[in-house]
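Comments concern the structure below.
Just one protein chain is left out here, and the rest sit where they should.
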Amino acid sequence: MIPEEIVRSPSWYESSARNRITGLLDAETFREILGPAERVMSPHLELFDLPPAFDDGVIVGRGQLDGKPVAIIAQEGQFMGGTFAEVSGAKIVGLLRAVTASAGTPDGVSAVLLLLDTGGVRLQEANAGELAVSETVRALLGVRAAGIPVVALVGGRAGAFGGGGIVTACCSHVVISEQGRISVTGPEVIETNKGAEEFDSRDRALVWRITGGRSRVLLGGADSYVKGDVASFRAAAARSRNAAPPFTLETMAAEQDRLEKRLSSYGDCRDTPEIWARAGLADPASVPDIDDDAFLALLSEREIKHDAR
Amino acid sequence: MTPVELLTRLFPSGHEVVAGPFNTLAGRAILTDGAAVEIVGVTDGAPLSPEIAIELAGSIIRIVQDGKKTPIVLLIDTASQRMTRRDEMLGLNEYLAHLAKVVTLAGLSGHRTVAVLYGAAAAGAFIATALAAQTLITIDGAHPSVMDLPSIARVTKLPLEILEKKAETTPIFAPGVTPLAATGAVLENWTEADNFSDRIETVLTLEASSDTRDTLGEERGGRKVAHSVALRVAAEFGKAAR
């Protein structure tokens, strides 16, 4: 017999960006902005003889989550690695700016859901992509400063790498699954630059121990850990929008303290099980192998929640 | 240009800036009218590590806590983010984001923030430092980049010669001040002949509460569609509510 939870909800990792949106929002509430039929596409891919996508790999719009209005942004990791580029980035930035401008008006939303699935900047449009990340950071923090939480959801094929890792950590709250990965420089790039002794990108278990969802949530790089199905992401998104820290000097001072302590406590560690052993986990070596229920139980025992992001 | 030479040309009326740990700088300078400016910096092309990011962020938090809304000038000569397994394990993305957040918070809190790039900055380190300020100035010889062309060639699987040829027709991907300025990242590039003191004082008076880099990129023709796409999304946002 197939377990009920598998029947119940599709895998986040396997789903397309559009299907994640459908599963995340209340039925029939999604209104896409600049959808595929508008044909707002990259003007640069032709130079590289690459096929474009009708939405340039980013879907933006609004809808409802548990009856409350939300803005939503979803990157499609399967198209050009879900990269930040001129058009894909401008869609994100435009939406975030509109959310800030509408704060406190009848068009305002209760939260922004940011479905990251990205390798970072699209190198064919490197300068536009880099600026798009920087503009996203500023626009996103503007949303938070207006009192609206931005919830990052990370569990896609492309992870949240490069500028996407930076954007993730700018959000009010980060939801991640086991398959989710967050990093700045990807393992392949570190290996190319520094050699396999520094980071063997083909060692899958190592890559997950360094960048994966469990390591991130244990160290404080993510706030909510979920099973990898769409329904679990939906439940976490609905829950976390009410508990997100405001973007203030106090929050940043608390984050400064949190990140300084992490460096002084674990700065000399070489691998995450060393960190977990030092943090007092009973069986650090087993963390990657236990199932999600056991891992969630371990998390609830430890109460690693902080209000410093 | 060394940091001391740069400081002397920017602030001939005086500066008291000291070297901190991990290739950082912190201190104050005086404008010609006697007003104070806070200085925070990174030197010697040091790759941006968690240690540097947290040091810079700590300095800026203390400036904001001071409550005087003093302008902040960031002097930047870094590299890419440091590429090690250890830094990634410790959550380098959070350290870089924290720095970008703190610089942005300073701007939102009424501090004028200007970055002066007098060396290198690349990739995530560029985002967390020079691009995080409200305004970016480059000094002749500065080298901002996302990724160098040989690396772009490797990832895109295009021969370097082909990429170099394409870079002549578009500023959209090539490294350097000129293409990045065309896309709106850099407000001004100052050359040896410029009076840095006059220029920084003028830049510090500019209004910078909103992010207009996409407008600049549109005007300069280096990023032709970003601004209009962002405007279209914003215009549709209210309609989609009904």
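Letters A and B mark the chains as written, and numbering starts fresh at 1 in each.
Here, a contact is a pair of C-beta atoms (placed from the backbone, for glycine too) under 8 Å apart; a residue touches a chain by one contact, two chains touch by 3 or more.
Please note the rule applied: contacts and distances are computed from a predicted model.
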Assign the chain not included in the display its UniProt protein name, restricting the answer to "histidine kinase", "NADH-quinone oxidoreductase subunit D", "Sugar ABC transporter permease" or "Malonate decarboxylase acyl carrier protein".
"Malonate decarboxylase acyl carrier protein"
Which of the chains on display does the removed chain touch in the whole complex?
A
So which of A:Glu14, A:Glu46, A:Glu250 or A:Asp268 would be touching the chain we can't see?
A:Glu46
Could you tell me which of A:Thr29, A:Gln78, A:Thr248 or A:Ser286 touches the chain that is not displayed?
A:Gln78
Listed in rising order, the chain A residues that touch the chain left out are 16, 18, 35-37, 46, 49-54, 76, 78-80
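Please note the rule applied: only the chains that are shown with their structure count from here on.
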Measuring centre to centre with CA averages, how many angstrom lie between chain A and chain B?
24
Would you pull the chain A residues touching chain B in the complex into a rising list?
31-34, 40, 43-44, 47-48, 60-62, 69, 71, 86-87, 89-91, 93-95, 97-99, 101-102, 106-107, 121, 123-135, 137-139, 141-142, 145, 160, 162-163, 165-170, 182-185, 189-190, 192-194, 198-199, 210-211, 215-216, 219-221, 247-249, 252-253, 255-256, 259-260, 262-263, 266-267, 269-272, 275
Chain B contacts chain A in the complex at 50-51, 54, 57-58, 61, 64-65, 80-81, 83-86, 88-98, 100-102, 104-105, 108-109, 123-124, 126-128, 131-132, 146-147, 151-152, 154-156, 158, 166, 169-175, 179-180, 183-185, 211, 213-214, 217, 222-227, 229-234, 236-238, 240-241
